[in-house]
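Got a structure here, written out as C-alpha coordinates. Questions coming.
Every protein chain but one is kept in place in this view of the complex.
Our next item is chain A:
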Amino acid sequence: MLVTAGLFAAMFVAGGVRYEGFATGQIVLNVFIDNGFLLVVAVGLTFVILTGGIDLSVGAVVALSTMVSASLLQAGWPWWAVIALVLAMGVVLGGGMGAIIHFFGIQPFIVTLAGMFLARGLCYTIGTDSIPITDPAFTAFAQTRIDLFADLWISPSVLIAVAVVLVAAYVLHYTRFGRAVYATGGSEQSALLMGLPVARTKITVYTVSGLCSALGGVLLAFYMLSGYGLHAVGMELDAIAAVVIGGTLLTGGSGYLLGTVLGVLVLGLIQTVISFEGTLSSWWTKIFIGALLLVFILLQRLMSRRGA
(Lines give C-alpha, C1' and ligand atoms only; values in the text may rest on other atoms or scores of the structure.)
Protein backbone atom coordinates (compact mmCIF):
# COMPACT_ATOMS: atom_id res chain seq x y z
CA MET A 1 0.00 0.00 0.00
CA LEU A 2 2.93 2.32 0.71
CA VAL A 3 4.14 1.52 -2.78
CA THR A 4 0.76 2.54 -4.20
CA ALA A 5 0.76 5.79 -2.23
CA GLY A 6 4.33 6.45 -3.39
CA LEU A 7 3.36 5.73 -6.98
CA PHE A 8 0.40 8.09 -6.74
CA ALA A 9 2.58 10.86 -5.31
CA ALA A 10 5.31 10.25 -7.90
CA MET A 11 2.83 10.31 -10.79
CA PHE A 12 1.29 13.50 -9.44
CA VAL A 13 4.66 15.25 -9.03
CA ALA A 14 5.88 14.04 -12.44
CA GLY A 15 2.64 15.30 -13.98
CA GLY A 16 3.04 18.61 -12.21
CA VAL A 17 6.58 19.05 -13.52
CA ARG A 18 5.69 18.04 -17.03
CA TYR A 19 2.36 19.77 -17.68
CA GLU A 20 1.26 23.25 -16.85
CA GLY A 21 -1.82 23.49 -14.65
CA PHE A 22 -1.59 19.84 -13.57
CA ALA A 23 -0.48 20.15 -9.97
CA THR A 24 -3.65 21.68 -8.59
CA GLY A 25 -6.00 20.34 -5.96
CA GLN A 26 -8.82 20.32 -8.47
CA ILE A 27 -7.07 17.64 -10.55
CA VAL A 28 -7.18 15.25 -7.59
CA LEU A 29 -10.81 16.18 -6.93
CA ASN A 30 -11.63 15.64 -10.61
CA VAL A 31 -10.24 12.13 -10.35
CA PHE A 32 -12.71 11.59 -7.49
CA ILE A 33 -15.56 13.18 -9.45
CA ASP A 34 -14.92 11.08 -12.57
CA ASN A 35 -14.37 7.85 -10.67
CA GLY A 36 -16.82 8.09 -7.75
CA PHE A 37 -18.84 5.16 -9.04
CA LEU A 38 -15.73 3.03 -9.61
CA LEU A 39 -14.65 3.79 -6.06
CA VAL A 40 -17.94 2.54 -4.62
CA VAL A 41 -17.87 -0.61 -6.76
CA ALA A 42 -14.23 -1.32 -5.88
CA VAL A 43 -15.04 -0.95 -2.17
CA GLY A 44 -17.71 -3.65 -2.46
CA LEU A 45 -15.35 -5.87 -4.43
CA THR A 46 -12.66 -5.48 -1.75
CA PHE A 47 -14.94 -7.29 0.72
CA VAL A 48 -15.41 -10.19 -1.69
CA ILE A 49 -11.73 -10.46 -2.59
CA LEU A 50 -10.74 -10.34 1.10
CA THR A 51 -12.70 -13.57 1.63
CA GLY A 52 -10.79 -15.10 -1.27
CA GLY A 53 -13.73 -14.90 -3.69
CA ILE A 54 -14.29 -12.86 -6.82
CA ASP A 55 -17.30 -11.02 -8.24
CA LEU A 56 -17.39 -10.66 -12.02
CA SER A 57 -20.95 -9.37 -12.07
CA VAL A 58 -20.25 -5.85 -10.75
CA GLY A 59 -20.05 -4.08 -14.13
CA ALA A 60 -23.24 -5.72 -15.35
CA VAL A 61 -25.09 -4.86 -12.11
CA VAL A 62 -23.95 -1.24 -12.51
CA ALA A 63 -25.35 -1.20 -16.05
CA LEU A 64 -28.58 -2.84 -14.90
CA SER A 65 -28.97 -0.20 -12.17
CA THR A 66 -28.63 2.67 -14.64
CA MET A 67 -31.07 0.95 -16.98
CA VAL A 68 -33.69 0.25 -14.29
CA SER A 69 -33.39 3.79 -12.88
CA ALA A 70 -33.75 5.38 -16.30
CA SER A 71 -36.74 3.29 -17.37
CA LEU A 72 -38.58 3.68 -14.06
CA LEU A 73 -37.99 7.43 -14.02
CA GLN A 74 -39.35 7.56 -17.54
CA ALA A 75 -42.42 5.72 -16.31
CA GLY A 76 -42.96 8.49 -13.78
CA TRP A 77 -41.77 6.91 -10.56
CA PRO A 78 -40.51 9.32 -7.85
CA TRP A 79 -36.70 9.41 -7.58
CA TRP A 80 -36.44 8.14 -4.00
CA ALA A 81 -38.56 5.06 -4.80
CA VAL A 82 -36.38 4.34 -7.84
CA ILE A 83 -33.16 4.54 -5.83
CA ALA A 84 -34.59 2.38 -3.05
CA LEU A 85 -35.76 -0.24 -5.53
CA VAL A 86 -32.42 -0.30 -7.37
CA LEU A 87 -30.49 -0.75 -4.14
CA ALA A 88 -32.86 -3.53 -3.07
CA MET A 89 -32.31 -5.20 -6.43
CA GLY A 90 -28.54 -5.09 -5.90
CA VAL A 91 -28.95 -6.69 -2.49
CA VAL A 92 -31.16 -9.47 -3.86
CA LEU A 93 -28.81 -10.22 -6.80
CA GLY A 94 -25.70 -10.21 -4.60
CA GLY A 95 -27.34 -12.23 -1.84
CA GLY A 96 -28.65 -14.75 -4.37
CA MET A 97 -25.22 -15.29 -5.88
CA GLY A 98 -23.66 -15.56 -2.42
CA ALA A 99 -26.22 -18.16 -1.39
CA ILE A 100 -25.60 -20.28 -4.51
CA ILE A 101 -21.83 -20.03 -4.01
CA HIS A 102 -22.03 -21.10 -0.40
CA PHE A 103 -24.80 -23.68 -0.27
CA PHE A 104 -24.03 -25.52 -3.49
CA GLY A 105 -20.25 -25.18 -3.35
CA ILE A 106 -19.88 -23.81 -6.89
CA GLN A 107 -16.86 -21.61 -7.68
CA PRO A 108 -17.58 -17.88 -7.21
CA PHE A 109 -16.00 -17.29 -10.61
CA ILE A 110 -18.64 -19.24 -12.52
CA VAL A 111 -21.62 -18.15 -10.39
CA THR A 112 -20.84 -14.45 -10.75
CA LEU A 113 -20.19 -15.04 -14.45
CA ALA A 114 -23.76 -16.34 -14.69
CA GLY A 115 -24.86 -13.30 -12.67
CA MET A 116 -23.07 -11.08 -15.17
CA PHE A 117 -24.87 -12.72 -18.10
CA LEU A 118 -28.18 -12.42 -16.22
CA ALA A 119 -27.76 -8.73 -15.41
CA ARG A 120 -26.59 -7.77 -18.92
CA GLY A 121 -29.38 -9.89 -20.40
CA LEU A 122 -31.94 -8.09 -18.25
CA CYS A 123 -30.52 -4.74 -19.46
CA TYR A 124 -31.07 -5.68 -23.08
CA THR A 125 -34.52 -7.06 -22.27
CA ILE A 126 -35.50 -3.67 -20.83
CA GLY A 127 -34.24 -1.94 -23.93
CA THR A 128 -31.37 -1.91 -26.39
CA ASP A 129 -31.13 1.86 -26.67
CA SER A 130 -29.80 4.45 -24.32
CA ILE A 131 -32.60 5.98 -22.19
CA PRO A 132 -32.03 9.61 -21.18
CA ILE A 133 -32.77 10.71 -17.62
CA THR A 134 -34.65 14.01 -17.31
CA ASP A 135 -35.87 13.70 -13.72
CA PRO A 136 -35.25 17.04 -11.92
CA ALA A 137 -33.87 15.38 -8.79
CA PHE A 138 -31.35 13.34 -10.80
CA THR A 139 -30.25 16.29 -12.93
CA ALA A 140 -29.96 18.42 -9.79
CA PHE A 141 -27.66 15.75 -8.32
CA ALA A 142 -25.63 15.74 -11.52
CA GLN A 143 -25.21 19.48 -11.79
CA THR A 144 -24.77 20.58 -8.20
CA ARG A 145 -21.30 21.84 -7.39
CA ILE A 146 -20.33 21.87 -3.75
CA ASP A 147 -17.76 24.62 -3.32
CA LEU A 148 -14.88 23.98 -1.01
CA PHE A 149 -12.26 26.61 -0.13
CA ALA A 150 -10.10 28.32 -2.76
CA ASP A 151 -12.03 27.60 -5.97
CA LEU A 152 -12.09 23.86 -5.36
CA TRP A 153 -15.34 22.00 -5.87
CA ILE A 154 -16.75 18.49 -5.76
CA SER A 155 -19.99 16.83 -6.83
CA PRO A 156 -22.51 15.23 -4.43
CA SER A 157 -21.46 11.82 -5.81
CA VAL A 158 -18.03 12.32 -4.29
CA LEU A 159 -19.61 12.91 -0.88
CA ILE A 160 -21.61 9.69 -1.23
CA ALA A 161 -18.52 7.76 -2.37
CA VAL A 162 -16.44 9.10 0.52
CA ALA A 163 -19.23 8.24 2.97
CA VAL A 164 -19.32 4.68 1.57
CA VAL A 165 -15.56 4.39 1.98
CA LEU A 166 -15.69 5.60 5.59
CA VAL A 167 -18.56 3.28 6.54
CA ALA A 168 -16.89 0.34 4.80
CA ALA A 169 -13.53 1.04 6.45
CA TYR A 170 -15.22 1.15 9.86
CA VAL A 171 -17.10 -2.10 9.23
CA LEU A 172 -14.03 -3.88 7.89
CA HIS A 173 -11.53 -2.82 10.53
CA TYR A 174 -13.60 -2.27 13.69
CA THR A 175 -16.48 -4.76 13.72
CA ARG A 176 -16.90 -8.49 14.30
CA PHE A 177 -18.10 -8.92 10.74
CA GLY A 178 -14.89 -7.32 9.47
CA ARG A 179 -12.74 -9.70 11.52
CA ALA A 180 -14.78 -12.63 10.21
CA VAL A 181 -14.14 -11.44 6.61
CA TYR A 182 -10.37 -11.48 7.15
CA ALA A 183 -10.51 -14.81 8.99
CA THR A 184 -12.58 -16.47 6.26
CA GLY A 185 -10.16 -15.23 3.62
CA GLY A 186 -7.13 -16.34 5.61
CA SER A 187 -8.36 -19.89 5.96
CA GLU A 188 -11.97 -20.92 5.64
CA GLN A 189 -11.33 -24.20 7.47
CA SER A 190 -9.73 -22.51 10.45
CA ALA A 191 -12.46 -19.88 10.58
CA LEU A 192 -15.06 -22.64 10.62
CA LEU A 193 -13.22 -24.52 13.37
CA MET A 194 -12.98 -21.31 15.40
CA GLY A 195 -16.76 -21.11 15.33
CA LEU A 196 -16.97 -18.04 13.13
CA PRO A 197 -20.16 -17.68 11.04
CA VAL A 198 -18.48 -18.51 7.71
CA ALA A 199 -21.75 -19.10 5.85
CA ARG A 200 -23.20 -15.75 6.92
CA THR A 201 -19.94 -13.95 6.19
CA LYS A 202 -19.59 -15.35 2.70
CA ILE A 203 -23.18 -14.57 1.75
CA THR A 204 -22.96 -11.10 3.30
CA VAL A 205 -19.84 -10.08 1.35
CA TYR A 206 -21.53 -10.86 -1.96
CA THR A 207 -24.60 -8.95 -0.77
CA VAL A 208 -22.38 -5.98 0.13
CA SER A 209 -20.79 -6.19 -3.31
CA GLY A 210 -24.22 -6.29 -4.96
CA LEU A 211 -25.38 -3.29 -2.91
CA CYS A 212 -22.22 -1.31 -3.73
CA SER A 213 -22.57 -2.13 -7.43
CA ALA A 214 -26.19 -0.93 -7.39
CA LEU A 215 -25.16 2.27 -5.60
CA GLY A 216 -22.30 2.67 -8.09
CA GLY A 217 -24.90 2.30 -10.83
CA VAL A 218 -27.01 5.08 -9.30
CA LEU A 219 -23.92 7.32 -9.15
CA LEU A 220 -23.12 6.46 -12.76
CA ALA A 221 -26.70 7.36 -13.67
CA PHE A 222 -26.12 10.76 -11.99
CA TYR A 223 -22.85 11.13 -13.90
CA MET A 224 -24.09 10.02 -17.33
CA LEU A 225 -27.75 11.06 -16.95
CA SER A 226 -28.76 8.04 -18.99
CA GLY A 227 -29.41 4.34 -18.67
CA TYR A 228 -27.77 1.98 -21.15
CA GLY A 229 -27.04 -1.73 -21.33
CA LEU A 230 -23.52 -1.01 -22.57
CA HIS A 231 -22.58 1.27 -19.66
CA ALA A 232 -19.69 0.02 -17.54
CA VAL A 233 -18.52 -2.70 -19.95
CA GLY A 234 -15.29 -4.13 -18.53
CA MET A 235 -15.71 -2.24 -15.29
CA GLU A 236 -15.26 -5.46 -13.29
CA LEU A 237 -11.70 -5.59 -14.60
CA ASP A 238 -11.00 -1.97 -13.63
CA ALA A 239 -12.39 -2.68 -10.18
CA ILE A 240 -10.32 -5.85 -9.77
CA ALA A 241 -7.25 -3.98 -11.03
CA ALA A 242 -7.87 -1.18 -8.51
CA VAL A 243 -8.18 -3.67 -5.65
CA VAL A 244 -4.99 -5.49 -6.68
CA ILE A 245 -3.01 -2.29 -7.20
CA GLY A 246 -4.25 -1.27 -3.76
CA GLY A 247 -2.34 -4.19 -2.30
CA THR A 248 -5.16 -6.62 -1.43
CA LEU A 249 -4.08 -10.22 -1.88
CA LEU A 250 -6.29 -12.09 -4.33
CA THR A 251 -6.01 -15.24 -2.27
CA GLY A 252 -7.84 -13.35 0.47
CA GLY A 253 -7.15 -12.52 4.07
CA SER A 254 -4.89 -9.52 3.63
CA GLY A 255 -5.44 -5.96 2.45
CA TYR A 256 -6.79 -2.57 3.39
CA LEU A 257 -9.70 -0.51 2.18
CA LEU A 258 -7.53 2.60 1.96
CA GLY A 259 -5.35 0.65 -0.50
CA THR A 260 -8.37 0.20 -2.78
CA VAL A 261 -9.05 3.95 -2.64
CA LEU A 262 -5.45 4.61 -3.67
CA GLY A 263 -5.77 1.99 -6.41
CA VAL A 264 -8.79 3.79 -7.87
CA LEU A 265 -6.93 7.11 -7.63
CA VAL A 266 -3.91 5.68 -9.48
CA LEU A 267 -6.16 4.34 -12.27
CA GLY A 268 -7.92 7.70 -12.50
CA LEU A 269 -4.63 9.57 -12.56
CA ILE A 270 -3.35 7.39 -15.42
CA GLN A 271 -6.35 8.47 -17.47
CA THR A 272 -5.75 12.12 -16.54
CA VAL A 273 -2.06 11.95 -17.44
CA ILE A 274 -2.85 10.34 -20.78
CA SER A 275 -5.44 13.01 -21.57
CA PHE A 276 -2.91 15.71 -20.61
CA GLU A 277 -0.29 14.11 -22.84
CA GLY A 278 -2.71 14.51 -25.74
CA THR A 279 -0.62 12.70 -28.35
CA LEU A 280 -0.98 9.33 -26.62
CA SER A 281 -4.03 7.38 -27.70
CA SER A 282 -6.55 6.06 -25.24
CA TRP A 283 -5.48 2.45 -25.75
CA TRP A 284 -2.23 3.22 -23.96
CA THR A 285 -4.39 3.42 -20.81
CA LYS A 286 -5.10 -0.29 -21.11
CA ILE A 287 -1.47 -1.17 -21.71
CA PHE A 288 -0.38 0.93 -18.72
CA ILE A 289 -3.00 -0.65 -16.46
CA GLY A 290 -1.88 -4.10 -17.60
CA ALA A 291 1.77 -3.26 -16.94
CA LEU A 292 0.95 -1.78 -13.52
CA LEU A 293 -1.05 -4.91 -12.61
CA LEU A 294 1.95 -7.03 -13.53
CA VAL A 295 4.36 -4.94 -11.44
CA PHE A 296 2.10 -5.00 -8.40
CA ILE A 297 1.42 -8.71 -8.58
CA LEU A 298 5.15 -9.39 -8.88
CA LEU A 299 5.71 -7.15 -5.82
CA GLN A 300 3.02 -9.09 -3.92
CA ARG A 301 4.75 -12.34 -4.84
CA LEU A 302 8.12 -11.05 -3.66
CA MET A 303 6.73 -9.77 -0.36
CA SER A 304 4.74 -12.91 0.44
CA ARG A 305 7.81 -15.03 -0.36
CA ARG A 306 9.93 -12.98 1.99
CA GLY A 307 7.23 -13.31 4.65
CA ALA A 308 7.23 -17.07 4.26
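Here is the rule we go by: contacts are C-beta pairs under 8 Å (C-beta built on N, C-alpha and C of every residue); 3 or more make two chains touch, one makes a residue touch a chain; residues count from 1.
Simple rule for what comes next: contacts and distances are computed from a predicted model.
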| item | value |
| --- | --- |
| Protein that the absent chain corresponds to, by UniProt name, given "Sugar ABC transporter permease", "Acyl carrier protein", "Sarcosine oxidase subunit alpha" or "Glutaconate CoA-transferase subunit A" | "Sugar ABC transporter permease" |
| Omitted-chain contact residue, chosen from A:L39, A:V264 or A:I289 | A:I289 |
| Residue of A:L237, A:L258 or A:M303 touching the missing chain in the full complex | A:L237 |
| Those residues of chain A which, in the complete complex, touch the missing chain | 54, 100, 103-107, 109-111, 113-118, 120-122, 124-125, 128, 187, 189, 237, 240-241, 244, 250-251, 281, 283-287, 289-291, 293-294, 297-298, 301 |
